[in-house]
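The next block holds one structure in the form of structure tokens; read it before the comments.
Every protein chain except one is present and positioned as in the full complex.
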Amino acid sequence: MNDSYGVRHLQKHIWENHAFSHIFNADFLGFALMVIAGVALLTFVLVYGMVAVWAERKVAGHIQDRLGPMRVGWHGWLQSLADGVKLMLKEDIIPTMADKPLFILAPPLVFLAAFTAYAVLPFSSRAQLADLDIGVLYITAVTSLGVVGIIMAGWASNSKWPLYGAMRSAALVVSYGVPLGLSMLPVLMLSGSLSLQEIVGNQGGGILHWNLFQAFPFMPLAFLVFFISSLAETNRVPFDIAEAESELVGGYHTEYSGINFSLFFIAEYSAMLLSCGVAATLFLGGYLPPAFRTLGMMGLPRLLAWLALGLFLLWRFTSFWERRQFSEALFFAVLTLAGLLLWRTFPHLFWFLTKTGVLFLVMLWLRWTLPRLRIDQMMYMCWKVLTPLAFVNLFGTSLWWMWAN
Amino acid sequence: MLPIVLPVDTGDLTALGPLLAVLIAALGVLTVDMTFEREEARGRWSFIVGLVGAGLAAGCASLWQWEAPGRAILGGALYADAFSSFFDVLLATLLGLTLVVSWYCLDRVKVKPAEFTGLAVLSFSGMFLMVRAADMLTLFLAIELMSLPVYVLAGLSAGSKTGREAALKYFVLGSLASAILLYGMALVYGVTASLGYTDIAGYLATASRESGVENPLFLAGLALMLVGLGFKVAAAPFHMWTPDVYEGAPTPVTTLMASGVRAAAAAALLRFLAGAVLLTRGHWMMLVWALAALSMIAGNVGALAQTNVKRLLAYSGIAHAGYMLLGLFALPRGAGGFSMYVAVYALSVLGAFGALQWFDDRGRETVDIEDLAGAGKRHPWMASVMTVFLLSLAGIPPTAGFAAKWFVFAAAVQAGYVGLALLGVMTSLFGAYYYLRVVIAMWMDEPADISGADQSPTTGLVLGLLALAVLFIGCFPGWLWFLADLASSKLV
Partner (left out) sequence: MHFDYLSVLVLVALGIGNVLFMVALPKLLRPSKPNPQKLVAYECGENPVGTSWIQYNARFFSVALVFVVFDVEIVFMFPWAVVFKSLYKTQGCVPFWEMFTFVLVLLVGLAYLWAQGLLEWVKSVRKA
């Protein structure tokens, strides 16, 4: 080392450039903002979890021509809150035969695995807790910890149903991890980055630049593989053999009660939203708007879109009005207004939540439409359909790209 | 639109020929195994593919210009030189012979031929990689590629409890040895900051003794590596697994373990020691000295009490590991002796196990010396062949074993290691006793009461030719010595 760089210089260098100095010194504000953002994210996930449970029950009800929860609050919108309070007041039962430490550790682990992955999810170009340059890898790594928690829960319960559920879940999640990873590769190839911000940034310029519409027909196929695999990864119908109520009582969380049980629920719904968010980010342009004006047709499609939206709203309101469903009309109006407000103030957030929400609704829709698959059918689907398809896709995309260049 | 550009230049590709031939053959066997409907066709075609692979490998290897200087290829991961070609030819021969002599015995030990062939060829592709490894990572990769199929092979015999026991034992101990080897590599890498053999040698040549050869970390790393490699060549005191595994595994697999695996491991050991560290002549040579002496003693003493031929040959193999190591003390001349010894030993032991399989009665393996009693009266030709192989292992003229021992011992004496050479001579005299016990049982004892099996004449013919070759090398060892010396003397 040069003489002019003595120990004091080194100390100063460390103090100025090391992360800790940011916390305690120069960038205390930044750290505080970080904590606030983290708390906001936590609140979002928890509130969202409650809304999602309610939404699921409402959607289920209406798909089956019922009403769903109606008692607590207007159209049962406080149902989840009531359930939450109830679960908190319930006794926490730990079976005598159980492996106690593992039994207690499992639900927090499942929850954390789903929750910490949100750190890199880009809600907008700025609303992202951490833009890691290995974002995709981080999400894959963290979410795959969830299955460890599930196996832990199933094994620690020392009961037959949870063990069945956990083993099935392990086989399922582990198997579908392969097509899931493989279907991400074409996206990484086209973006040339693992950072989610850069992946989104690469899809700028309108709907035709979304990864979904690249390299036809390979990217749509990759999206399909990804979506199906993420259904399996989150143990959703038609891949919900891990908790199959009708055959395994409750699967890996049979023995859980009270707040521990609700942690599994929150974890499941956060994992769902996460995989929808990742799908939207990787394939549907993330928080970027579809941007009709860049299509070059000088606003004609835009005009048509506005017209369609106006007509739709008019139709809904008149029909509500005629049927004297004032509360529905009010709900609809508030929703529309809130959406418009969000769109005008935080367009990125609006588009991200819209895309994610649509995918989420598709997930709910699938749950109440499709029957549960048998485990052999799932294994067939994974290893003999999705995995080869994903390989074909990968090399198809790379060949397409090399051919195009 | 998409020109097929090969990722390596064609010069490298020719040097890789034997390795690629065997690797492609391994994939070919897998493909055959999943394409054909009938078990029989699968077995036959996989056998053919394996043999073709071995033949191509031997062909590619013999195309090598032996006088050409060696060079590193693929970014310094592999060597292309006469040494690898020498061992390519040897390994290809061993692969072909293993397949041929085992072929008719696989049914008896309830091993599916296609699976045996596939795993054997895969294991051999690891060996081909091993003899040309030019850095420690490639060496480790090759060792694993070689060992994993063999672990499976050891337990492949359906319903055999001893086979399963052997496989588990081999797997657990083998993984432990790999871990130790890897740890040693890490320490050596930590000291020398390089993975390539040439770079390690370069560092040791320039560094001071304290930071190089005498560095305790380096010595510890080297010792750990010697443990790992010593396990693979079954040198004492890391030999404990050998008798049990050789005995428990089905004989075709034992054939492969005793010949191919040992030959490749010995070649890798020689290349690493000679190429990377041997020139330093540090105190660590004591370790190799101890390995050699202990192997010679433990192997020969252990073999004395055996009544099971497979166990007997396992102990004899341990002794032979000791004789091989003698060659390391007299470089560069000893390197040729070492290589020659490896080749001769591998061929002889393969022949001995092959003949043992040939004697198999229907549905049961020949394992005990008693089973061979009177073999000379029932099958005089095959008994003669077996006798030749056993004499070669014992090192009695005019067989190849004698010639190989001669070169190794002579080199050691010339280099001044008279004590060790004397120990070698004494123990091999001592060892001749147990080989002769088998020979005596075959020729002098009354035939055991077993019905004659329908042995394959083809296998017999191949074994007979191999025995002739062993005799031929014994009478005219010069050409093999010339090749081995040409291949190995440039290693240092």
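Here the chain labels run A and B in written order, and each chain numbers its own residues starting at 1.
FYI, a residue touches a chain if its C-beta (ideal position, glycine included) is under 8 Å from a C-beta of that chain, and two chains touch if they have at least 3 such contacts.
This one's a predicted model, so the numbers in the text were calculated from it and none came from an experiment.
Contacts of the undisplayed chain with the visible chains, over the whole complex, involve A, B. In the complete complex, the residue from A:Ala52, A:Ala119, A:Ala153 or A:Ala271 that touches the missing chain is A:Ala119. Checked against the hidden chain, the listed residues A:Tyr48, A:Phe213 or A:Trp383 yield one contact partner: A:Trp383.
Counting the whole complex, the residues of chain B in touch with the unshown chain are 2-7, 27, 30-31, 33-35. By the touch definition given at the top, chain A reaches the unshown chain through residues 18-19, 22-23, 27, 30-31, 34-35, 37-39, 41-42, 46, 87-98, 108, 111-112, 115-116, 118-120, 129-133, 136-138, 155, 157-163, 167, 170-171, 174-175, 177-178, 181-182, 185-186, 188-190, 192-194, 249, 254-255, 258-260, 263, 375-376, 379-380, 383-384, 387-388, 391, 394-395, 398-399, 401-402, 405.
Please note the rule applied: only the chains that are shown with their structure count from here on.
Annotation: 55 Å between the Cα-based centres of chain A and chain B.
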